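Can you read through this structure? Questions will come right after.
Omission of a single protein chain aside, the complex is shown with its protein chains in their original locations.
Labels for the chains are A, B and C, by order of writing; each one numbers its residues from 1.
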Amino acid sequence: MRVSVLGGDKRMLYCAKAFEKDGYDITLSGFDRLQSDCGIRITDPYSAVITADIIVLPLFPLAGEYLNMPFSKEKVRFESFERLAGERTVFCGMSDMLPKNTLDLFDYSKREDYLIRNAYLTAEGAVYCAMTESFHSLKGAKILILGYGRIAKLLSEILLALHADVTVAARKASDRAWIGERGMKATDFSFKEYYEYDVIFNTVPALVLDQNALDHISDNALIIDLASKSGGVDYAYAKERGILALHMLSLPAKYAPETAGEIIEETIMNILEEA
Amino acid sequence: MRVSVLGGDKRMLYCAKAFEKDGYDITLSGFDRLQSDCGIRITDPYSAVITADIIVLPLFPLAGEYLNMPFSKEKVRFESFERLAGERTVFCGMSDMLPKNTLDLFDYSKREDYLIRNAYLTAEGAVYCAMTESFHSLKGAKILILGYGRIAKLLSEILLALHADVTVAARKASDRAWIGERGMKATDFSFKEYYEYDVIFNTVPALVLDQNALDHISDNALIIDLASKSGGVDYAYAKERGILALHMLSLPAKYAPETAGEIIEETIMNILEEA
Amino acid sequence: MRVSVLGGDKRMLYCAKAFEKDGYDITLSGFDRLQSDCGIRITDPYSAVITADIIVLPLFPLAGEYLNMPFSKEKVRFESFERLAGERTVFCGMSDMLPKNTLDLFDYSKREDYLIRNAYLTAEGAVYCAMTESFHSLKGAKILILGYGRIAKLLSEILLALHADVTVAARKASDRAWIGERGMKATDFSFKEYYEYDVIFNTVPALVLDQNALDHISDNALIIDLASKSGGVDYAYAKERGILALHMLSLPAKYAPETAGEIIEETIMNILEEA
Partner (left out) sequence: MRVSVLGGDKRMLYCAKAFEKDGYDITLSGFDRLQSDCGIRITDPYSAVITADIIVLPLFPLAGEYLNMPFSKEKVRFESFERLAGERTVFCGMSDMLPKNTLDLFDYSKREDYLIRNAYLTAEGAVYCAMTESFHSLKGAKILILGYGRIAKLLSEILLALHADVTVAARKASDRAWIGERGMKATDFSFKEYYEYDVIFNTVPALVLDQNALDHISDNALIIDLASKSGGVDYAYAKERGILALHMLSLPAKYAPETAGEIIEETIMNILEEA
């Protein structure tokens, strides 16, 4: 089977390499501005599409009306791509972004296995952020994690393994039971205890760290906000208070593009196997 | 508030102690055959009920038509208890076992927080079983866990921490993603690889280890079946093959009655807090 | 090379199996009273010695003037063995126990690699003892370890991995630094804090838990004494006080004879490689 990876950032380069490692006949397109030789055959988008059985588009497939190809000089309208692709199998992320179309489309970004593996990269990347910004070791640091979804679960397990002093805030009693059974401290969102923490990670996509909450946080604390969209921190007030609060988005791509690309490939492989 | 703990096994003794530690005025009943002094006021069941604000029955509340009181010479019909209890708050487990009644009843055994914490005890107890039965150290042992529910999650994390070589079999790709991100090997239920494992833990309440599967297991392997009801092993065939297969039920009560009792108390406290 | 394993307990059976697995031509002797077929050629001691290039004696090689062969009806005087063995290479443990002799002897039991690996088995076995004797889960248990030698190092790491609350008592400031950097609490031998611990492991071969110390221990505490020889506990006084104190010796052989036997084989392999 011939696979063409089309556009996107560095992740897609590693995604293509992963396909090649697994024995696929692979073509990479939309990377003509890359300086160094990446060891994979690079062609123009049109031949890439025509010669492929399977086409892989990036996590964010569009830039306006065009395919998202930041490393290319060429511009391909989505409409043209659609016509060219015809009945070929197309994989992409965030398919809600696409206009109505007749493509034979699979969205890898909605799958639980993709989200879980990506959450791990976000978690390791968040640990990296804390290491970058704080002046003390993570071992022994007093850490609060807000929320207990995918990212928070994996983040808390990493930090515990690094011998940090980990507390997780969760609303549900059952989540607090999980947290306790995994050897960490559980709390609900009682901001009155916020003062004692060195690092606070937020994973809740709502304004959890509002003025009231921030008033209970130490000036020396570091806030790392992993919540999508507009985040969970009143950034203006945090700045006023002199508290360092960082909104970290797209950590997998920034922190570990190689693994992020491999995860896309492996998710597509899972989809193909299940089909 | 006056709490009466009424009947049950050793767990309920420790449950009563936990209430006492938390400052409650506590009465224990149904333990008149206990030899040693447990340090808690023991009364007859009738005064225990009449003087209480809250009554706590054991996980299995009934033995036939009577309250389940294995450590007592007295016998109390459930009907009599119902009348006596009147509008008092009653906590018990497995309330499906009870006949229709007018009690103000809360079932602690259905709650997620109870189930999760109990699952941890089952998991630690299952590790203890493997230590008891096998002749080699858990470190380095090749271990397969079938299923990835509550018990399997916690069991796999304990075994990994003990540096066992852990593989978990799960049907869902998303579960296999979790397993992989937590540093373990994931597989589906492909019994063809069963041969290489030293210890196999089953948590799936279905006949997973049937004749076909058992034919792929080493004679020296140890099977620990944690699935409820009739378990997940063809025991007759395992015996015929000379494979040691143990069906371990009620591990929390057997392995750690003190903690098991404390969990009941803490679950009741959570229910009271949320009310 | 032909290897004969001669006498000893179950460990030596597994030691013989390990040699066989590694491709050696192996003979087992001194196990004629074994009921079940162990799958290894069993001969009388005399032919075993005569036909061997390498002879392996057990950890405790002697029982009086005879070779230590508890699973055999035969009796072999050490003197006869010495004459018979001649210039063959002989491996044994505890060679100080042997009378003066002319054997070409290597003692595996003095080597650091043997002692370290055996210490791990002792540690895992000690965890098993605590699981057997206590009524609560190890997770969350307050544990004190006295000493920070081989066994204590590994024991503390296992218990920490099981999410116990671990404190280690060590005299040297450098040991206390190691303990702290490994995520545990360090203390010196200040028995005034003994009261708060659920389980106390002693690894110091001296009377550490004397009357004075025992007076500061809770009645419900469990003491597991791993110190060799006469141990580190005033047992008479512990009994008087009603404190459960267990002196656990030879844990590797009792807890995990298979791994204990493999360790002997691997140590001998290391000696052969270095020679």
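Definition applied: contacts are C-beta pairs under 8 Å (C-beta built on N, C-alpha and C of every residue); 3 or more make two chains touch, one makes a residue touch a chain.
Since we're looking at a predicted model, the values are computed, not measured.
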item	value
Touch partners, limited to displayed chains, of the chain removed from view	A, B, C
From C:L57, C:L154, C:V199 or C:L222, residue that would touch the chain that is not displayed	C:L154
Of B:R11, B:K139 or B:K153, the residue in touch with the unshown chain	B:K139
Among A:L138, A:A177 or A:L214, residue touching the chain not depicted	A:L138
Candidate in contact with the missing chain, chosen from C:R182, C:H216 or C:R241	C:R182
Touching the absent chain when the full complex is considered, from A:Y24, A:Y46, A:F71 or A:Y128	A:Y128
For subunit A, the residues touching the chain missing from this view	10, 14, 120-121, 124, 127-128, 131-132, 134-140, 158, 161-162, 255-259, 262
Contact footprint on subunit B, counting only the chain that is left out	139, 163, 181-183
Contact footprint on subunit C, counting only the chain that is left out	111-114, 116-117, 119-120, 154, 157, 172-174, 176-178, 180-182, 270, 274
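The rule is simple: only the chains that are shown with their structure count from here on.
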item	value
Gap in Å, rounded to a whole number, between the CA centres of subunit C and subunit B	34
Where subunit A touches two or more other chains, by residue	181-182
